[in-house]
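Just below is one structure, and these are the notes that go with it.
Then we have chain A:
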Amino acid sequence: MSTTLSIEHLTIGLPEGADRPFAVEDVSMAIEKGEILCVVGESGSGKSMTANALMGLLPPGVTVKAGRAMFEARDVLRLPETEKMALRGAEIAMIFQEPMTALNPLMRIGDQIAEVFAAHDRFTQAERREKALDLIREVQLPDPEKIIRAYPFQLSGGQRQRAMIAMALALEPKLLIADEPTTALDVTTQAQILKLILDLREKRGMAVMFITHDFGVVAEIADQVIVMREGRVVERGSAEAVLKAPQHDYTKRLLDAIPTGTLPERRVLSETPALEIKGLRKIYRTGGGFFREAREVRAVDDVSLTVARGEVLGLVGESGSGKSTLGRTAVRLVTPDGGQVLVGGTDLAALSDEELRKQRHKVQMIFQDPYASLNPRQRIIGAITDGPITRGVPRKEAEARARELLEIVGLGADAATRFPHEFSGGQRQRIGIARALAMDPELIIADEAVSALDVSIQAQVLDLLRELRQKMELSILFITHDLRVAAQLCDRIAVMQKGKLVEIGTVHDIFLDPQQEYTRKLLAAVPGADWDSQRAATA
Partner candidate 1 sequence: QEAGGRLDIVVQPEPPGLMLGMVQNGPTQLVAGDIYEGLLRYNTDLEPMPGLAESWEISDDGLTYTFKLHEGVKWHDGEDFTADDVVFSAGTFLPETHARLRASLAYVESVTALDDLTVEFKLKEPFGPFISVFEAATMPMIPQHIYEGTDYATNEMNATPIGTGPFKFEEWVKGSYIHLVKNEDYYVDGLPYLDEVYYRVIPDAASRAVAFETGEVDVLPGGSVENWDIPRLTEMEGVCSTSEGWEFFAPHAWMWLNNREGPTSDVRFRQAIMYAMDREFMKDVVWNGFGTVATGPVSSKTNFYSDDVTMYDHDPEKAKALLEEMGYDGEPVTILPLPYGETWQRWAEAVRQNLSEVGIEVEIDSADVAGWNEKTSQWDYDIAFTYLYQYGDPALGVSRNYTADRIKKGSPWNNVEGYDNPELDEKWFKAATLVDTDERQALYDEIQKEIVDDVPVAWMLELDFPTIYRCNVHDLVTTGIGVNDGPRNAWIEK
Partner candidate 2 sequence: MTIFTTILSRLVKAVMTLLAIAVLNFCLLHAAPGDPAVVLAGEAGAADEQMIEQLRERFGLDQPLYVQLAKYVGGIVQLDLGYSFRQGAPVIDLIAERLPATLILTLTAFGISLVCGIALGVAAAARVGKPSDSALTTLALLFYATPLYWAALMAVLVFSVWLGWLPGFGYETVGANYTGFERVLDILAHLILPALTLGLFFMAVYMRMTRASMLEVSTADFVKTAKAKGLSGPVIRRRHILRNAILPVVTLAGLQAGQLVGGAVLTETVFAWPGIGRLMFESLAARDYNTILGVFLVSAAMVILFNIVTDIVYRIVDPRIGARA
């Protein structure tokens, strides 16, 4: 095999005032023809910077300080801009993480694909259209004739990512760089895209540099693996070697932090329900107005379930299946259209606004986005004590309790007087947990509470939740799209699809003996499932 790209001693400097002087430092790697190289590492480890440097797309202020990247006997880092332009798209192509925003919203898909040809002056107008159609077919987009005339907003996330791939493949590049192309997609779609990339690699024999932070994905597609940390390569080798026998501590820790498929022991659950949901319905009507017709989405459609005291109930399902809506209805952030929500026996739906505010503390929520869920202009102590003080707890007492809780979630009490931006994502998520606990809730709804976090931090938060469940007899409704995480923490799991509850059962039932076709599909789509079960077996 011949080497498509070889990066040698690449160092990329960050502008002044950045968190460290170099985004990547002395990084070397090589990709062979037809090979998939996975670059893994935590957020901020310099994965994207490496890729952007190759494309000549470094953000302003960020510069290549040293090293070279040889591609077909040329150093792509030092080409003049015109030659770089000729290279981009034609020889090296790239796809990005965010399919929702990576396409020009005002341009038809077909035009955006054809533009690649235009940029490199290939073919005539008519041929370009033909080629675009072919590409759309190749990435298996449905109804190509229609898609070619569609605008991005008319496509789903997965479809958009396929369109992106079509663009990237247009000129049969020798190297495809994929920067976390599936992170924003749900599991089933992710599985399809991964399969597509594998197929195309097969067909075209191109080299792929695949950036991810998900070892499941690595296990699924990688030939070679590079592990990065704080801008340096800490480990490299074949996928087999790295996954099975990691050498470096950091890699080991990363792997350890990944929830294994091992199922927790069954626990005996209490009889008293903390949360009862009966025939819950929520329909979203959008638009509507003078002359417009309203559009209806049945986000939650006649769902009934209970969460027992001290139980952790996992709620899984594809994106848009109504998980969040269910959770938000349970805390009455969303007013249901029908059905009952009983928290500790009280029907929240029947309460007046005033009474509701008094009962609020019983159910609390941990939010998905640790950045958005804290008011950037409020000190941590305020965020935690606001609720209790509103309930009538004297300020002194509330503050003392807040400090105590901060200790419990593993943050020093001195965290209290700081502002959110002084904390990392994981720390903020802990603050969120402390805030929920401060209200002495009976039930906590955790909506994708760990999805935004790096695996190692994810593990810490999960540990914390487990500990709290034990200590405080908390009930938790744990919403996630990550079945592996669900398997770790939950007692029972409920599966949702298109607003309906399709299956509910103990973790063991769902994982080992799923009843519904949909559940089986979900399970199968988890990346690295095979590798996972191997690990589980060896663990």
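In picking the candidates, the idea was that all candidates are chains of the complex that A comes from, given by their letters.
Here is the rule we go by: a contact is a pair of C-beta atoms (placed from the backbone, for glycine too) under 8 Å apart; a residue touches a chain by one contact, two chains touch by 3 or more; residues count from 1.
For clarity, every value in this text was computed on a predicted model and none was experimentally measured.
A.B. asks: Quickly now, which of 1 or 2 touches chain A in the complex? Give its number.
C.D. replies: Here chain A touches candidate 2.
A.B. asks: Touching residues of chain A toward candidate 2 in the complex: what are they?
C.D. replies: Those in contact with candidate 2 are residues 55, 57, 85-90, 93-94, 96, 98, 101-107, 115-116, 119-120, 151, 153-154, 164, 167-168, 286-287, 289-293, 295.
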